[in-house]
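There's a structure below that I have some questions on.
Missing here: one protein chain of the complex. Every other protein chain is in place.
Moving on, here comes chain A:
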Amino acid sequence: MSAIEPTPAATSVPGIEGARIGVITFPGTLDDRDAARAVRLAGAEAVSLWHADASLQDVDAVVLPGGFSYGDYLRAGAISRFAPAMAAVVDAANGGMPVLGICNGFQVLTEAHLLPGSMVKNDHLHFVCREQSLIVENARTAWTNEFRRGQQIKIPLKNQDGQFVADERTLDELEGEGRVVFRYDGWNPNGSRRDIAGITNDRGNVVGLMPHPEHAVERGFGPASAEGPRAGVDGLTFFTSVLSSLVHA
């Protein structure tokens, strides 16, 4: 087996120097450092934001990372949704700023009503942690415009409360409006309705998904891919997509 070459840091993409992407830390957030690292590997500046701070420090986009904010007490994401930083995120999102919610961040976005539906405990009741295959259903959002529709990608998935649920009318709306962004491929790991792994708002600037793109951004530390073990970097495209959407905004 050949050694895996590390990805060169900070690939230079014209026009995105100076893009600043905020990563919010709540009490109990786990993946904020990985998300900030993904932002840097995509070529932007990562700005650490604190949940209790109402200012987003003029960032161009925001990532709500994964973890177990407030220990998932009450419901996953339910208490974080009322953090001072979230009022600013809701305003900015409604103004068109790109917002990505990963795992617990997705749960926070649904609790904040930026995205419809909710997450409940996995149907099989077990924590699940695996390299998950997904199909990209919408390659027009702020966070997916460098994928192509129908593309199969693989990024890690790890959750306890990952079963996406919504009423049938909401699910039909999501499907009809092309707002299902990712679907689980091969196996539905948590019982999510209609195999939905990620969705977007009607404007396409807010995206939430349960799997973790920030853990698949650097050769040697990602999921297995055709290139070799741990060589998968499909997650990096989320972050380069948002940079290109900022350039073309």
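Quick note on the criterion: contacts are C-beta pairs under 8 Å (C-beta built on N, C-alpha and C of every residue); 3 or more make two chains touch, one makes a residue touch a chain; residues count from 1.
To be clear about the criterion, contacts and distances are computed from a predicted model.
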Considering the UniProt annotation of the chain absent from this complex, which name among "Hydrogenase maturation factor", "Electron transfer flavoprotein beta subunit", "Pyruvate dehydrogenase E1 component subunit alpha" or "Phosphoribosylformylglycinamidine synthase subunit PurS" applies?
-> "Phosphoribosylformylglycinamidine synthase subunit PurS"
Listed residues A:Ala78, A:Leu114, A:Val206 or A:Val242, member touching the removed chain | A:Ala78
Just one of A:Ala166, A:Val206, A:Ala231 or A:Leu246 touches the chain that is missing; which is it?
-> A:Ala166
From A:Val90, A:Val120 or A:Ala139, residue that would touch the chain that is not displayed = A:Val120
Residue touching the undisplayed chain, where the options are A:Glu111, A:Glu137 or A:Asp195 | A:Glu111
Please identify, in ascending order, the residues of chain A that touch the omitted chain?
-> 74-75, 78-79, 82, 110-111, 116-118, 120-125, 163, 165-167, 191
